[in-house]
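Just dropping this structure here.
Shown here: the complex without one of its protein chains, the others still in place.
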Amino acid sequence: MTLASVMRRAARLLLVLGAISIVTFGLLAVMPGDPALALLGPGATDAAVAEVRASLGLDRPLIVRYGDWLLSALGGDLGTSYQTGQPVVTSLADRFPLSIELVLVSQIVALAVAVPVGLWSARRPGGIVDRICSVGGLGLLSLPMFALGSLLVYVFAVTLKWLPATGIPSFGDDPLGHVQGLILPVLSLAGWQFAMYAQILRGEARTVLAEDYIETAVLKGLPTRAILLRHTLKPASLSLASLVPITTGELIGGAVVVETLYALPGVGRLMVDAIAARDLLVLQGAVLAVAVVFVMLNLFADVVVRWLDPRIRSHHAG
Amino acid sequence: MTLLTLTGLNVSIADGTDRIHAVRDVGMTIARREIVGLVGESGCGKSTLSRAAVGLRPAGVTVSGSVRLDDTELLDLDHRTLAAEVWGRKVGFIPQNPMGALNPVLRIGHQLTEHMRRHLGIGAREARTRAADALAATGIPAPVAALDKFPHELSGGMRQRVAIAMALACDPALLIADEPTTALDVTIQAQIIDLLVTLCRDRDMAMLLVSHDLPLVLQVADRVDVMYAGRVVERAPSTGLAERRAMPYTAALLDSVPTLSGPQPVRLPAIGGTPPDLRAAPRGCAFAVRCGHADAECATREPTLQPVRGDDHLTACLRPLEAKTPVIGEDETAPETAADRAVPVLRATDLVLEYRVPGRPSFRAVDGVSLELHEGEILGLVGESGCGKSTLGRALTGLIRPAAGTIEHPAGETADVQLIFQDAKGSLNPRRSILDVVAEPLLYAGRGTTRERREEAASLLASVGLDPEVLGRRAPRRLSGGQAQRVAIARALAAKPRVLVCDEPVSALDVSVQAQIINLLMDVRTATSVSILFIAHDLAAVRAASDRVAVMYLGVVCEIGSAEEVLGAPRHPYTKALVASVPGQGGRLRASLSGEPPAPGDPSSGCRFQTRCPEAVPECAITRPPLVDLGPTQAVACHVVAPSRQATGVSPS
Partner (left out) sequence: MPVEQGTPSAATTVTSPDPAPAGTPARRGAGRGLGPGALVALGWLAGLSVLALLGDALPFIGDPSRMTSLPYEPPSSAHPLGTDEIGRDVLSRVVYAARVSLPIAAGAVAVAMLVGGIIGLLTGFLRGTVDEVGQWLLDVLVSFPPLILAMAVTAFLGRSPVILAVILGLLFVPPAARLVRTHTMATSTREYVVAARVLGASRIRIVFREIVPAVVPHLLAYAVLAASAVIVIEGALSFLGLSIPPPTPTWGGMITAARDGLAEAPHVLLVPVAVLFATVLALNGLADTLRSRLVETR
């Protein structure tokens, strides 16, 4: 990539980040009712309300308030939770690791299963693997994460009693318990991902397998394994990588659902609890943090696509 | 000694619930070091045969009969064994489309070495050395550097050289080349064919050359098999086949191809009709319905391959032709056309056309072209891909705004210029009936009621040789390519144009259909006095259709004149090379030009052609040669052939 194109992308990223901050800030600003009252939660004293109102500077113009908010956010200050009295940044730092672990592990599990399944079913269109994959895939795609998760709880936790239904000890305290606690949440999250990846890969691999260069490779006498793994997977995985914004968005939403379902202390749970308690500064901080992480992940996926596809790579270099 | 023997080969392809019998009972042999041509129109089964001949049986394809390579029966081997022992090792395969035949995301070096390491059991380092040697043998400059490139970084011709190097890598005894030059420009085609033949001779390889281009194959192959509807219908040595052909289909194929030699025909002999549907086995001779010599027996009894003129010349025909009988079409005398009066209807002066890509410097596709199109004439515009001929054509229709220069319409308005596309089917809205498609321009002009417009469309359809009752209500996708091109012409005529720009109107069509469309365009010109700009890369087609011809190279016109002058006695070195690269003129086809055109838009001073020109002088690198008149109609832009006054300082008198 040339310097100019890096600069262009950086400028675009800054614009998007700026817009995210405006939207996040704006949510609180355009909220109906008295923000001070909303921030303090029900049962606040008049004195406290007056104090918060003054500290928020509600009498000052919106743009000045936004500037102040942005400056302190950049400095790592997203306010304080009225519920716990903890700085919002601290709660986020506590909660993020588990959510990231959950999302990462599910992503890896989904891909690890989807790649062989997708390639295999593309190899013999209409074959038995292909048919199971397409029917099962459609089914899994149609089962929302909270429904799949509830079913998994019913089968593996309530009926079979193999795995815990809720809660997770930290890895340091109880490694085995941690892994056991992770299994059902990861399965709930990975089900949809797997189906999505397998279906897309299957379709793409079918297209690739019909390309002339596959026939060239076959008639060079390459073994089937080399044709699938070298000549098919790499071009077909381009579209998987370009799917990442969609699947990551879905995964982050799924993490909220799964953390609630299995009572796991992640960021998603933090947000749901914050909404229930009307702890809006926590919610605002979490939304901002999640959106920033999301944008960065998408940027990363974009870079990976560029790296995978030499045509785009040199197009931008040239 | 026989290398490959096919016996009773049948190939059928599953197509939904039907089966297409693509190859029917074909026997064939290829001897060591022999080059055998396999020729036929699209859908005749030649590509399917070439794959079955190496034992390739994809899902849905059933192959029966026998394929013996040396002493091995390939149809007894499974895919795994064929891959390990035959493909890439004993048989090399050269694909049709060099753009799609190399994996876009793997480096050339990887694609060249992976099968070498498997088949020859050598290490990565040695494979790389050998790969570089193979690239060098195919004439790739800087082969070691090329190993680290991706396919898209190479031109089409270079990619085809890489594909050839890949096929050669393990020293196979047999090469299968499926239309190896169809997608390439004519000068590059000559280079690639020359290379293939040389390699076969030098390395004692046999080759099965599959192509639709009979003149090309006749010039290269030792023997030719002509295929029609899944069968071989004529088999003969290449030498003299043009005169000795026995099967009317072979004769028709030969006659309907326009040539660069001989008198310019008034009408091209064309074969009517289209090949049969191979879902059901045809009764009798499959060609009978299109054959001028067929009788009642031909319609009921399917002939088998029998010797006609000696043991090595066979044909599957009940009524074989005598040597050299004209089969179809008679020459006529040319009717006088309005073109003879030279009234200009369209004039481009110093036209410059640019493409702008954001973030990159704009490049000039057309750089200072002046042209005049006369009333009722057909002006051929030829050149290789990237020369700017299509861009120029689109600018004349008003689709592209010139960056400099003018386009004048001495006789009318901009809307009087209509456009005919290469992909005729793509130019017809798939959601309308054919009648409505043809009526489109009437609708835009706000003429008549729906009913009146449809009536006019019906009569236009009839005028281009289509039956409006049968085709009028159909959707465009159900047309064949030739029919679609007729519909497109009818629609353009509905706009009552003065000028018709035809952008490669026949290059996507089979030769027999090409001739029909060229004839139709000539008829339209005679009937309506419309002027036609006939853009094509096929010199022979241009010669057959055109009164005058302009030759373009990298955005400039380098020669212009009457078709006889420019293509019969070319003066510009580039035109000479182009003409020499066209197969079918006797003698061995030789590459007349080395190298490839520089990247379009490369800003260099002097003559655009100097980098490849065999006759270049120092002057060529300095100033750009202007078009200089050599006679009443012919003009050339070349310092060597036509020194201009400014350049030489010599007075013309």
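Letters A and B mark the chains in the order given here, with residues in each chain numbered from 1 onward.
In the analysis below, a residue touches a chain if its C-beta (ideal position, glycine included) is under 8 Å from a C-beta of that chain, and two chains touch if they have at least 3 such contacts.
All figures in this text were calculated on a predicted structure; none of them were measured in a lab.
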Sole contact to the chain not displayed, among A:119, A:200 or A:218: A:200
Return the single residue from A:28, A:105 or A:129 that touches the missing chain. A:28
Check each of B:12, B:50 or B:96 against the chain that is not shown and name the one that touches it. B:96
May I ask which residue of A:67, A:126, A:175 or A:249 touches the chain that does not appear here? A:249
In the whole complex, of A:36, A:189, A:257 or A:301, the residue touching the missing chain would be A:257
With the missing chain put back, one of B:375, B:510, B:547 or B:596 would touch it. Which one? B:510
Absent-chain interface as seen on chain A, which is shown: 12, 15-16, 19-20, 23-24, 27-28, 30-32, 138-139, 141-147, 150-151, 153-154, 158-159, 200, 238-239, 242-243, 245-246, 248-250, 252-254, 256-257, 260, 271-272, 275-276, 280, 283-284, 287, 290-291, 294-295, 298, 305, 309, 311-312, 315
Note that chain B touches the chain not displayed via residues 16, 18, 41-43, 96-97, 99-100, 104, 152, 156, 179, 182-184, 212, 273-277, 279, 385-386, 397-399, 415, 417-419, 421-423, 425-431, 440-441, 444-445, 477-482, 488, 491-492, 495, 507-510, 513, 537
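Basically, only the chains that are shown with their structure count from here on.
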How many angstrom lie between the CA centroids of chain A and chain B, rounded to a whole number? 52
Which residues of chain B touch chain A in their complex? 54, 56, 59, 79-80, 82-89, 91, 93, 95-97, 100-106, 114-115, 118-119, 150, 152-153, 163, 166, 176, 359-360
Touching chain B in the complex, chain A uses residues 4-5, 124-125, 211-213, 215-224, 226, 230-231, 234-235, 238, 308-311, 314, 318
